[in-house]
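A single protein chain has been removed from this complex, and every other one stays in its place.
As written, the chains take the letters A, B, C, D and E, and residue 1 is the first residue of each chain.
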Amino acid sequence: MASPPTSTYQYFLVTYPAPYVAHVQINRPEKLNAFFEAMWLEFRRIFDTLSHAPDVRSIILSGAGDRAFSSGLDVEAAAQEGILTVTEPDARTTDVARRAQAIKRHVEEFQACISSVEKCEKPVICVLHGYSLGLSLDISTCADIRICTSDVQMAVKEVDIGLAADIGTLSRLPKVVGSFSWVKDVCLSARVFGADEALRVGFVSHVESTKESALGRALVMAKLLAEKSPVAVQGTKELLNHARDNRLADSLRYTGVWNSAAIQTKDVRDAILSGLQKRKPTFEKL
Amino acid sequence: MASPPTSTYQYFLVTYPAPYVAHVQINRPEKLNAFFEAMWLEFRRIFDTLSHAPDVRSIILSGAGDRAFSSGLDVEAAAQEGILTVTEPDARTTDVARRAQAIKRHVEEFQACISSVEKCEKPVICVLHGYSLGLSLDISTCADIRICTSDVQMAVKEVDIGLAADIGTLSRLPKVVGSFSWVKDVCLSARVFGADEALRVGFVSHVESTKESALGRALVMAKLLAEKSPVAVQGTKELLNHARDNRLADSLRYTGVWNSAAIQTKDVRDAILSGLQKRKPTFEKL
Amino acid sequence: MASPPTSTYQYFLVTYPAPYVAHVQINRPEKLNAFFEAMWLEFRRIFDTLSHAPDVRSIILSGAGDRAFSSGLDVEAAAQEGILTVTEPDARTTDVARRAQAIKRHVEEFQACISSVEKCEKPVICVLHGYSLGLSLDISTCADIRICTSDVQMAVKEVDIGLAADIGTLSRLPKVVGSFSWVKDVCLSARVFGADEALRVGFVSHVESTKESALGRALVMAKLLAEKSPVAVQGTKELLNHARDNRLADSLRYTGVWNSAAIQTKDVRDAILSGLQKRKPTFEKL
Amino acid sequence: MASPPTSTYQYFLVTYPAPYVAHVQINRPEKLNAFFEAMWLEFRRIFDTLSHAPDVRSIILSGAGDRAFSSGLDVEAAAQEGILTVTEPDARTTDVARRAQAIKRHVEEFQACISSVEKCEKPVICVLHGYSLGLSLDISTCADIRICTSDVQMAVKEVDIGLAADIGTLSRLPKVVGSFSWVKDVCLSARVFGADEALRVGFVSHVESTKESALGRALVMAKLLAEKSPVAVQGTKELLNHARDNRLADSLRYTGVWNSAAIQTKDVRDAILSGLQKRKPTFEKL
Amino acid sequence: MASPPTSTYQYFLVTYPAPYVAHVQINRPEKLNAFFEAMWLEFRRIFDTLSHAPDVRSIILSGAGDRAFSSGLDVEAAAQEGILTVTEPDARTTDVARRAQAIKRHVEEFQACISSVEKCEKPVICVLHGYSLGLSLDISTCADIRICTSDVQMAVKEVDIGLAADIGTLSRLPKVVGSFSWVKDVCLSARVFGADEALRVGFVSHVESTKESALGRALVMAKLLAEKSPVAVQGTKELLNHARDNRLADSLRYTGVWNSAAIQTKDVRDAILSGLQKRKPTFEKL
Partner (left out) sequence: MASPPTSTYQYFLVTYPAPYVAHVQINRPEKLNAFFEAMWLEFRRIFDTLSHAPDVRSIILSGAGDRAFSSGLDVEAAAQEGILTVTEPDARTTDVARRAQAIKRHVEEFQACISSVEKCEKPVICVLHGYSLGLSLDISTCADIRICTSDVQMAVKEVDIGLAADIGTLSRLPKVVGSFSWVKDVCLSARVFGADEALRVGFVSHVESTKESALGRALVMAKLLAEKSPVAVQGTKELLNHARDNRLADSLRYTGVWNSAAIQTKDVRDAILSGLQKRKPTFEKL
């Protein structure tokens, strides 16, 4: 395989554990992988790069260290400066409408950074372990497939710092889980929930006993996806995300137009012939 | 705490079992809490009042008596007069289009009364026990969190009186439960389903063995919600309901605008500082 | 009962196992009920006919033979001719845009054929057994209620032939199942899943040990639906499908208009009086 | 004709200049018909009443006096109290989120009052003359047909008091007029525009030289509408408003369901037979 | 040019006045081209055929004879049988819900027939002259470009036979014309409007003095469109119709996917090279 993107990052560790597979680790374990602004800006750069990297076909996202996927927003940092600052606002920004504009811009940029996981053309498998609080939910609801360890402690924590979660959890959770009663329960109460509950309501699709085995399972899945036609895999992600947000007739129409180009790929012929001939196909980069 | 609204109602019992917590009971146990028109009009008045009452932050909704949350529409009463009357229609209303208009106005008003639970700015926890039929489903799908007892007998009963449920169940059930096969099964067949099934498909988020313990659990939850920032809790309800009905991009945009005002609350600062200082915050009325 | 439609079909077996109940079997067991174009055209004709047949009130859909509901698209046949052909395209159709148009027309017609199950005014109960791959998912997600046998082997297989599923699975599966993580898992990986998993995520609402018992259960359900008011049953299917694709307010408004005519049926009076008098109503054909 | 509703109102004059025709006049000419809160609450009561009054089939809305349809919001009154008050806010309401909630409730109620014209089941013809500023646009965009006098002076005035118009003009104007460049021009600049411009861009459909002749024309139109089948007229208003807000396929579907009841009216038969027999039909009250 | 489709039709005259140009005439001039059911069924067959005919790139639609594009529905025929029949309904169909279903099916099929003009992949230029009433509006709002003669007499006539127009006018007119006041005026009043008014509000884009000159202009336009790349022209029709019904972001997204195949056509290269070389390109059939 040709060399995948090798830039190093400040707050994340990006490795390539198998051909066409990238592994992104949130890498601030000494602070339970808590996020501050420079981190989510870098986070977006990584996923935007992977989205277009021809050497990457599937991505694993996890948190470095034993204790946490992420404890969420670094509240202490946020309390020092920015829109959640607990110090008195200065005179320049005391007009409510002007502060509202600054907040809106900030929230929209923050949302866009986290949404880069969803916009990424390649499937993203998220492995949640340990503390997976607040922003962890915003991030993981953007991923395509969620796996967790049996010790995971998850919570939509924002209510406990006086605000409605605004980086995506409240928008996406009702669409990735089928029980609206459960969604409201955990979002309104900010209570911790664990692996069993997450599996029962369908928030995760697999539970593994340890972080190691969870990463192992994610790697098996990521390799499986990376061996398939990238035209088919990436088209499937696109069409499923489109379906979630659109009505049936629109979704079917969009699908027809999408495949009017995609089906012309030679991957179809290669895959069918390989199937008929019982051999394993390989596919050109995309 | 200042005094909450103390009006008494004819068909409902409204009490305040804890600070900032209201408990609304459907109070016609001798008729299994079956509804007739005057009741759903009063029902709306109650929830509209609680929605704006600054002394209320969370609401429990249940049915008085041992036997039923509600057996649904009082069919005997409905058969006497109104749009389901089984007597011969009089001459004045025999024109189909004119009767259609009267029916449409009636259904829309009835829908609006029941929807008051969903429109209520405060979270509503619904406790279902015993017979919970027909209109019970229309009502409980409007609530935010559903709890039931292990003896509950639920059914979308309307098909058995010759009509498609029109007070909200068919519109909301596919959005509060993830299994469309199950939704169609119970709505088309009108069959009774119980607590286990309701939990498995995610219709309820908790099952308790008795009505008493279910109310106990609801009270614990209601108190928990009532202690949190009402700005955060009510914003969370609003944004989750918005998300259910809107596409992702719209939901994120709406969230940004919502929080551009909400984040300016001092509850955020109070909650963060309390968190850092490990003490319990209190919040101003909303 | 008057005679139901008795046309015979080439690739399907249509029988009437009980009053007002039709049973459609995919009837190419020697090829695992794999589909080619003539079959899906006939499939539409059958469901369009049943949709308007006054002697039919509920429909069972299954696959003939012991081994498969359907193995999906007949890939060998598709590889010979048509849009997936593996032979070199001829000169006339080498312009990408012109081929795209041909593909789009083909996909849209194929989608419309399969969607006839969803458009059918009567409820359709789908019984899945054995191999239930690829197109089986497109078809079964159109049905109203899904039952499977414990030996079923299901897979969204299209990725393995190099394409994103375009006959409806990717559009409908996120709307019939609540766990988006699971939906993406099975659609991206093309892996086989079985009855337990299908029940857990809500894809099916019942599992039976054998094909015989699954068909037996489907027949009990179909008979139950066939005994109820067809105005109520068909209205319920219509309103639930409308709800899936529309926002709450639109769904409630549509419901009010729908019932402004439907409630004027004498089925309501008959059903209510029968209920009060503890006897079983019968209903006119629709 | 039986007697139409005869309640008298404090700020409006409601008369019945012809059978089935109501005329609502904003009646505070000494203040250029400027609105304050009690007025818009009464305004809603009037239109809600007329909406259901069987003796009313079309409505004219105009402003009393020679000088103005309405100068808009009574800014002096608004500056004394309420959400636009220019006095210092008191301590109780200084929390931004809590004030935001109060404002949102206020705006939504105000919007609902003005929207009563649009929700009114009967067509409303609005006659604009003289000063027709600010709230006049919010109101008149809710009406079905707009007529103006050649001396009219219209403006979307809100920007000049520091706010984006929020009672409906910004939501409705882009949907009642086809030139988005013109809509933005007048909404951003708050400049006055007159009858010629209003006719050219399609905001009004007729211009008359005097208020008297404009009211005369409105009366001719109102009488014409009042002589037609109310089933047909009110259905047409409903379906056009539905079309404005919905996609084509939804609109056609809704229309089919609407007319499945409406076409069963005997008005169709009466109208067709009258047409064939060249005589004028009369229609039952609706 | 190869031979275009030459089937003859019973109620329409289809000719080919220029290469790649079809002309469809409603051909029942002795009855002012009034429609009955067999006609609209044939109408759909014609437009479905032309939509896929590679020898056709643009279509003119007009009415045969001097007096009318079409007087609309043949009311006398409709009064004899069908859903508008003025004779007493027979016993079999007296149940309101069952008649509603029959009406709904009828209206939906009728709508689908007329919508075939809009669904047709090729642009349709509609020439309106003389009486152009009722159904003429349903039909012409489906066309892409409208031209009329100065003597045209148009009216949305349905209110005068007691019903709200349900074959498309009420759904499409608000989307093809920018003045909602004018749309409501003509739809509620059923009044006749002429060429000047139609041009002013943008319903037609050209007015010609005679039917002959209008057809001449239509032919010039049709020939112009037929000489351009059919990939470009048909894509433009598709994307404009998509834009009318969708939000901006969806429309842009759909456009990107559409052109990802369409831009790969060699028509682009041919058109660009021809442009650079100042010669006229020719394009392959589509």
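One rule holds for everything that comes next: a residue touches a chain if its C-beta (ideal position, glycine included) is under 8 Å from a C-beta of that chain, and two chains touch if they have at least 3 such contacts.
Keep in mind that what you see is a predicted model, and the values were worked out from it rather than measured.
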Residue of D:A53, D:L170 or D:L273 in touch with the missing chain, whole complex considered: D:L170
Selected residue (touches chain absent from view) among C:V96, C:L173, C:V186 or C:V231: C:V96
Listed residues D:T15, D:S189 or D:T210, member touching the removed chain: D:S189
Chain E residues that touch the omitted chain in the full complex: 123, 144-146, 175-179, 201-205, 221, 224-225, 228-229, 231-233, 235-240, 243-244, 247-249, 251-253, 255-265, 267-273, 275-276, 281, 283
Residues of chain B in contact with the chain not shown: 246, 250, 254, 257-258, 260-261, 264
Missing-chain contacts mapped onto chain D: 75-76, 78-79, 83-84, 86, 96, 99-101, 103-104, 107-108, 111, 115, 158-166, 168, 170-175, 177-185, 187-191, 201-202, 244-246
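One rule holds for everything that comes next: only the chains that are shown with their structure count from here on.
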Interface with more contacting C-beta pairs, comparing C-E to B-C: B-C
Proportion of interface numbers common to chain D and chain E (over half same, under half different): different
Centroid distance [mean C-alpha coordinates] between chain B and chain A, Å: 33
Distance from the mean Cα position of chain E to that of chain B, given in whole angstrom: 48
In chain A, residues with contacts to at least two other chains: 96, 175, 177-179, 201-202, 244, 246, 249, 257-258, 260-261, 264
